[in-house]
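Removed from the display is one protein chain of the complex; every other protein chain stays in position.
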Amino acid sequence: MAPVLVTGFEPFGGHPSNPSSAVAQAVARREANGLEVVSVELPVDGSAAPARLRALLDDLRPAAVLMLGLAEGRPQPSLERVAVNLLDYPIPDNSGVSRRGEPVVDGAPPAYFSSLPLDAVLEAWRRENLPGYLSDTAGTYLCNQVFYTARHHLSATGRAPLPAGFLHLPCDESLALARPRPYVPLESQVRSVAAALDAITRRLEGA
Amino acid sequence: MAPVLVTGFEPFGGHPSNPSSAVAQAVARREANGLEVVSVELPVDGSAAPARLRALLDDLRPAAVLMLGLAEGRPQPSLERVAVNLLDYPIPDNSGVSRRGEPVVDGAPPAYFSSLPLDAVLEAWRRENLPGYLSDTAGTYLCNQVFYTARHHLSATGRAPLPAGFLHLPCDESLALARPRPYVPLESQVRSVAAALDAITRRLEGA
Amino acid sequence: MAPVLVTGFEPFGGHPSNPSSAVAQAVARREANGLEVVSVELPVDGSAAPARLRALLDDLRPAAVLMLGLAEGRPQPSLERVAVNLLDYPIPDNSGVSRRGEPVVDGAPPAYFSSLPLDAVLEAWRRENLPGYLSDTAGTYLCNQVFYTARHHLSATGRAPLPAGFLHLPCDESLALARPRPYVPLESQVRSVAAALDAITRRLEGA
Partner (left out) sequence: MAPVLVTGFEPFGGHPSNPSSAVAQAVARREANGLEVVSVELPVDGSAAPARLRALLDDLRPAAVLMLGLAEGRPQPSLERVAVNLLDYPIPDNSGVSRRGEPVVDGAPPAYFSSLPLDAVLEAWRRENLPGYLSDTAGTYLCNQVFYTARHHLSATGRAPLPAGFLHLPCDESLALARPRPYVPLESQVRSVAAALDAITRRLEGA
């Protein structure tokens, strides 16, 4: 049976850790409505990450894809609405590569909307007292890049309706210990992502 | 000879004024590289504003379009990169209408990039010591709506390459007098928009 | 044996609840290094709150005082360094009373520093992975008022060295569900305050 793919990222930008990877691993220990959850840590590398993701989409043939990443400074988990065909790295990636105003995929559409059931996730969060919101931009760094890559690759391979989207996570307590900034405890982040997975896969069963 | 169209908005959200309209009027008193500048104040009305804008694009046949709007809380003028086919009003428009997760234009593409020469505008600002930056989201209110409407209508009528884009302005001094928030004096905002128009239309001549 | 006094506030400013009161009650169910913890909810009333607090200080004769309050928008629990002899209410109190540029206590000193062991609390938080920081201002509303009142009354009654100070708490999950803002789950706030009480009272024993 097709699994659910959950991706996180390795550390970057001088941070000693990345909650997105820890959370992805934590939710992979549970099932989501009977589906296996497979977690993968992607490199913060603008060439390797998209290649790895495309291979995973083709090899695993997942039933749904939830990509996670860190958005330092955001106060709550935020579901991205839209992936844009644009790279404009604020800092170089972990391989030292910079991108300035380039497309993610040459000649591809300007944007893809998330194909996750956004309202169902928000509703699940509200039911469980887990704050979160919809975001209008996933930025122009690796997070947007893998989000765009997944939605474009699934469309290009005839799987456009498959639920796939991106969820930005705030700092966790270990990143927030360094200086005053918003954070959500890792344990609470895990609950938010587990609730999102439940909402996403419940919809799959109903289909 | 084709003019340059500059739009602003009427006041909304309880604000007594809207700098975007004052700035649009101020720059309309000058020429931009020999081109006439026509300014129009759009209503904050999700039905009337797009209709008015489409009519202007068809009647005026402008050589370039620069749309202006207020982004309360932003610290500097910000050029939008992308218009998204999505309405999700944070507050009702001035006619009391709300929109929640609807497209701007049914069945139209998910997004359009700005067709303004963004780097040329940034460069012009830097040359004149006018702070400003590129923004990744024009939001999901009227600003994004007219931006998307213009880019879509120009594409649909065979004028996709025509320079058209959106510039968000911060509060001016009169809005900032009410409470502590970032602002840029109106006079400086006028200089930023005039410099943008100069960069946009210089490019037209070179074409 | 003298107890530890922990105060919170009733709801104000349109909020349906106030985490400071819930946290105060939660920590009152535990001991702190063998000392009883007594929790009291203060009214958000600029006349009644100081009167109530002075009576508690005289009747309970506490060994230490930790006052709690809500600081909407702050990202983490923050220990206040200094109480200032100034009232300048940003909104009226719950009795509808406004104060503008008045002293807390006429003719009293301009300020009192916290007499809590601030570094010991920060150290305890760090040891338990609980983010928090020192704040340079408790504002000019009720929080600063009760903080100043307590420190001044203890000084005026010959108890200046008694550990007494103020801790601002961020929104909890129920307040943060309403809109995107930083929050810390109530359960984690309780752990932060319990750790603070432990650090404050451990010092008492060592004296």
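First chain written, first letter: the chains are A, B and C, and each begins at residue 1.
Just so we're on the same page, contacts are C-beta pairs under 8 Å (C-beta built on N, C-alpha and C of every residue); 3 or more make two chains touch, one makes a residue touch a chain.
All values reported here derive from a predicted model rather than from experimental measurement.
Taking the complete complex into account, the chain left out of view touches B, C. Only one of C:48, C:111 or C:177 touches the chain withheld from this view, namely C:111. Taking the complete complex into account, C:137 is the one of C:47, C:95 or C:137 that touches the chain left out.
Taking the complete complex into account, C:84 is the one of C:5, C:84 or C:124 that touches the chain left out. The chain not shown here touches chain C at positions 81-82, 84, 86, 88, 101, 109-113, 118-119, 134, 136-137, 139-140.
On the side of chain B, touch with the chain left out of the figure occurs at residues 75-76, 78, 126, 129-131, 133, 173-174, 176-177, 179-185, 188.
Here is the rule we go by: only the chains that are shown with their structure count from here on.
The touch graph of the protein chains shown is a line. Over half of the residue numbers at the chain A-chain B interface are used by both copies of the sequence. Compare each chain's C-alpha centroid with the centroid of every protein C-alpha atom shown, and the nearest one belongs to A. For the two copies, chain B and chain C, the CA superposition rotation is 180 degrees, given to the nearest 5. Among the remaining chains, the Cα-based centre furthest from that of chain A is the centre of C. Centre-to-centre spacing of chain A and chain C amounts to 39 Å, using the average Cα coordinate of each chain.
Averaging C-alpha coordinates per chain places the centre of chain B 47 Å away from that of chain C.
With centres defined as mean CA coordinates, chain B is found 31 Å away from chain A. Counting partners per residue, chain C has no residue that reaches two or more other chains.
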